[in-house]
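Here it is, the structure in full.
One chain of protein is taken out of this complex; the other chains stay put.
And now, chain A:
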Amino acid sequence: MSPALPRAVHPVAWWGWAIGLAVAVSAVTNPLLLLTALGVAALVVTSRRGSSPWAKSFRLYLWLGAFIVAVRALLHVLVGLKFGETVLLPLPEVTLPSWAAGINILGDLRLEGLLGAVTDGLRLAVMIACIGAANALANPKRLLRSLPGALSEIGSAVVVTITVAPQLADSVQRVMRARALRGDTSRGIRALPRIALPVLEDTLDRSLLLASAMDSRGYGRRREVTGSQRLLTAICTFGGLVASAVGIYGILDATTPGWLGIPALALGIALSLTGIWLGGHANARSTYRPDPWRWPEWLTVGSGLAAAVGVHLVARTDAASLGMPLSPLAVPALPLLAVAGLLVAALPAFLTPPPPSASATRSSHLRLRAPLGQAPRAEGPPSLSQWGTKSKRET
């Protein structure tokens, strides 16, 4: 295989990969495996993230994970069930009245209980890091663009919301500054209407302008659809919904016959997908440079799946090795199959095409702050000679 040209890997592939990894760690409290998974996620993110503002978000998810571990440990100290033999920190125990029996507040802090709480928190933290990795690797806007035709309008609406939201912050800042010009610097609840009113009016105006611009550029155009096709779409989506409901009922209720469970659910999903596909026909929209789905995408999804399968196989044969041995306390095992599965998930870091270089997709994170919330302008190199000479332009 020759080295692939730089291009963005399909966002859906990254989500598939991340979900595979998250599913893999969801049943694991073994810190060795958890840290391996975290390392894999971090490696892939650092080597394959693009230059969009989203790409920088991975760090935030890591902080969130650390916060979760800390909170989990703290809760354990406060109200957790302290078990084990090694006392780390002798603390007095608060005795609660009989109606609250079973809840221990404080009490001696023991190593085993604390380790159990920390590994449990770590599991959630790593799962969140996996989602964070997907978010950093796959631009959510591109993800929404690859929605099927029938759902593309919802996708568009979400994209617009994402785009417009930062402008709200600009408005607030601008109005706050303007208020100072009237000598009004009061803060708090009294100032709220004076800020909120102009900001809301501004936002509303802007949304209307955007909506009318989108309308006149053809947003929401529909093809002519025959009545029979519309009926078929309706039957498919409605039938799919009913079949899915029946299927889920069948799976959850053990007394129903077997054919009512998974087959009905599968039929329901198939019908729904057909309905969405048919409904997409009414939408005339096409996609410019659609993200291709080639072998790197298969590889990415497959590697995530491999991690999930590896851990799942270990869970069936040797479930104990996935946990943290607490009683008695021991060094966690290292089940080779699970480790191998997780390491396969690191392959996208080396085998997928690298992301396009920053200059080609220069994006809005370079945004400057300009006075008054006015849009920042990137001017050419300013020079004295440009003032007073005719601007260069083709005629």
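Convention: contacts are C-beta pairs under 8 Å (C-beta built on N, C-alpha and C of every residue); 3 or more make two chains touch, one makes a residue touch a chain; residues count from 1.
Definition applied: contacts and distances are computed from a predicted model.
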item	value
From "ATP synthase gamma chain", "Spermidine/putrescine transport system permease protein PotB", "Cobalt ABC transporter ATP-binding protein" or "2-oxoglutarate ferredoxin oxidoreductase subunit alpha", the hidden chain's UniProt protein name	"Cobalt ABC transporter ATP-binding protein"
Hidden partner chain, touching residue among A:Pro140, A:Pro198, A:Gly239 or A:Pro354	A:Pro198
Touch criterion as defined above, residue of A:Ala213, A:Ala234, A:Ala266 or A:Ala320 at the omitted chain	A:Ala213
Hidden partner interface residues of chain A, rising order	141, 156, 159-160, 163, 174-175, 177-185, 193-195, 197-198, 201-202, 206, 209-221, 223, 284-290, 359-364, 366-372, 374-379, 382-384, 386-391, 393-395
